[in-house]
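This report concerns only the one structure given below.
One protein chain is absent from this view; the other protein chains keep their places.
Labels run A and B following the written order; every chain starts at residue 1.
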Amino acid sequence: MTVPAFELRDVEYRYQGVIALAGLSLVIPQGKRVVLLGANGSGKSTLLRLLDALYFPAAGQVLAFGEALDARRMANEDACFAFRRRVGFVFQNPDMQLFNASVFDELAFGPLQLHWPAERIRQQVETTLESMGLAHLRNRAPHRLSGGEKKRVALASVLILDPEVLLLDEPTASLDPESESQLIDTLIDWGGGAKTIVMATHDLDIVEDVADICVVMQQGRVIAQGTPGEILGDEELLGRTGLIHAHRHRHSHSGGAAHRHHHLHHGTRSTMPGATSKLVWRPLPRRKPEDA
Amino acid sequence: MSEQSFLDHSHQRGFLECQIGSLLAALEHASRAERLAQAPGLLQRFDPRVRLIAMLVLIGLVVSTHSLTTLYGLLAAAALMAFVSRVPLTILARGIWLNVLLFTGALALPAIFLVPGDSVFHVPLLGWAMTMQGLESAAFLVGRALTAATFAGLTILATPWPHLLKALRTLGVPAVMVVILCMTYRYIFLLLQSALDMFEARRSRQVGRLTGAEKRHMLVANAGVLLSKSLHLADEVYLAMQSRGYRGEQHALLEFRMAPLDWTALAVLLAITSVAFRFQAWGLG
Partner (left out) sequence: MHIPDGYLSPATCAATYAATLPFLAVALHKVKQQLHTRMVPLLAVFSAFSFVVMMFNLPLPGGTTGHAVGLGIVAVVLGPWAGMLAISIALLIQALFFGDGGISTLGANCLNMGVIGIGVAWLLYRAIAANASVDSPRRVVAAALAGYVAINVAALAASVEFGVQPLWFHTDAGVPLYAPYPLEIAIPAMLIGHLGLAGIAEAVVSGGLVSWLQRAEPELLQSMAAAASSDANTDADTDSPSASVDWSPMRKLLGLLGVLMVLAPLGQLASGTAWGEWGAEDFADPQKRDEIAAASRNDPLPAGTPEGLKQLGTLWNAPIPDYEIPFLPRTVGYAFSAMLGGGLTLLLWLGFGWVLGGRRRRSSPG
């Protein structure tokens, strides 16, 4: 059996004195698509940043491809480049990830840092732009892109390195339905489905399409793990972790009377456009990119 | 910006409208420049490095000439350049010339009377003496400001900004500066947009008039939010850079190639410069 892509053992992490991860243990096998579910502040983003070696744990251990992932390993240039090449991270807010002055430069940034030869970079940038349908935006400045385009450029700027593992933080946040389904399709097709994906979300809509494994987090711990069917079927768990919520609304079929009950919605994303369930279900209030 | 610039100075009445107006003017200037940079004109075809060097040489010429003929000849050349580069004269006139005339023109006006010299005309009633020297010095100041701004403006309007920043590399600007400049340029628009959103949000809730103190308080609070946002942004951008392999090294990929057209342009530039200097040496103009 191959080594897991990541293995976390009793990981603890504090952010400005507040505990963000409290004794978290988790195994992420290679080639699987893992979805991290949890309400805001459950520690999903922090976990992703630990997996990308941007933060290092205060206690416990993170293993990447069987080797310890710590500050000492990342201080070594070769080891650092090797890791960066294998693991890509798409941040939640593309405005923070797109820090170059044009789309071309954005795609070239990673390869330049990893010391690829200039000719190869030019070639690879053009190929990637072409395959992601971004060629017409080549010289565009990031502030002149739409939300969906920004997300696609951010994804392209990571995929250009052809990583083995892709980490995504709320990839569908603030996307319109069409951009969202395009993005999901890209992810599912990526690398023939053989790549490892770890995605943090509270958008239950996309879980069944994407996930092999669901991990539910609360207060910096993993509290449940299973197949999408198992997790999405456990309404009590989802309610307790704030992933579904009771709210008031009107059903057209009940004569407009308002009533209060739990809502769970999944699996009807693309099949029932305009269906009642689609209309009444609202994802949890998303954090605006500015508050992130 | 209250000073001379390429931005529109449409004076809005209200306080919030005024803030929004000046932020919008900057965004509009940027999008106009981006549109014109794609136009199939002559200037757009030159290598960005050639455009940058030409701009610097020509502005140097504008600043150092002692001849009004040369100065206004250069202005005419700049207008001609705009024409063949498909930059509409209305954009030059409204975006650059009007602003220069409003600022530098107004500033130069008193000089007509204040500079001592041979008087050519007395203003009736007031008895102020207009001097030849005063007129000439005003013509110099306005001519230089106009022509230099036209060359600078043309270059900006015809060149994608990231290209221009990268061309600075060939002038010996260190790579780290070019990287920082590109990033600054990129985040100016994010922060402009944030500031715009804050003012728009406030405007939608605003009823009644704000007092001066309230306006100042609100403006500083908005600047504060922007400051916190900037600090947070810097942290996040640093993580995003690290995630893609940043370890403190700066690289900028230059994608420029010199074509025969570019060498021709440089030769023409050299010719113009030497003619201008000859002209001056002969004491003409």
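Basically, a residue touches a chain if its C-beta (ideal position, glycine included) is under 8 Å from a C-beta of that chain, and two chains touch if they have at least 3 such contacts.
Just so it is clear, the model here is predicted, and its values are computed rather than measured.
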Contact partner of the left-out chain, one of B:Leu36, B:Met81, B:Ile96 or B:Ala252: B:Ile96
Per the touch definition above, residue among B:Val50, B:Ala82, B:Ala149 or B:Ala265 touching the missing chain: B:Ala149
Residue numbers in subunit B that touch the chain omitted from display: 1-7, 15, 18-19, 22-23, 26, 29-30, 33, 55-56, 59-60, 62-64, 66, 96, 99-100, 103-104, 108, 110-111, 114-117, 132-134, 136-138, 140-141, 143-145, 147-149, 152-153, 156, 161, 164, 174, 176-177, 179-181, 183-188, 190-192, 195, 212, 215-216, 219-224, 226-228, 230-231, 233-235, 237-238, 241, 247-250
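Keep in mind that, in the parts below, only the chains that are shown with their structure count from here on.
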Distance from subunit B to subunit A - Cα centre to Cα centre, in angstrom: 41
Interface residues, subunit A side, partner subunit B - complex: 49, 52, 54, 77, 80-81, 84-85, 88-89, 91, 93, 95-102, 104-105, 108-110, 112-114, 118, 121-122, 139, 141-144, 157-158, 161, 290, 292
Complex interface listing, subunit B residues touching subunit A: 30-31, 34, 160-162, 165, 182-183, 185-187, 189-190, 193-194, 229, 233, 236-237, 239-247, 249, 251-253, 255
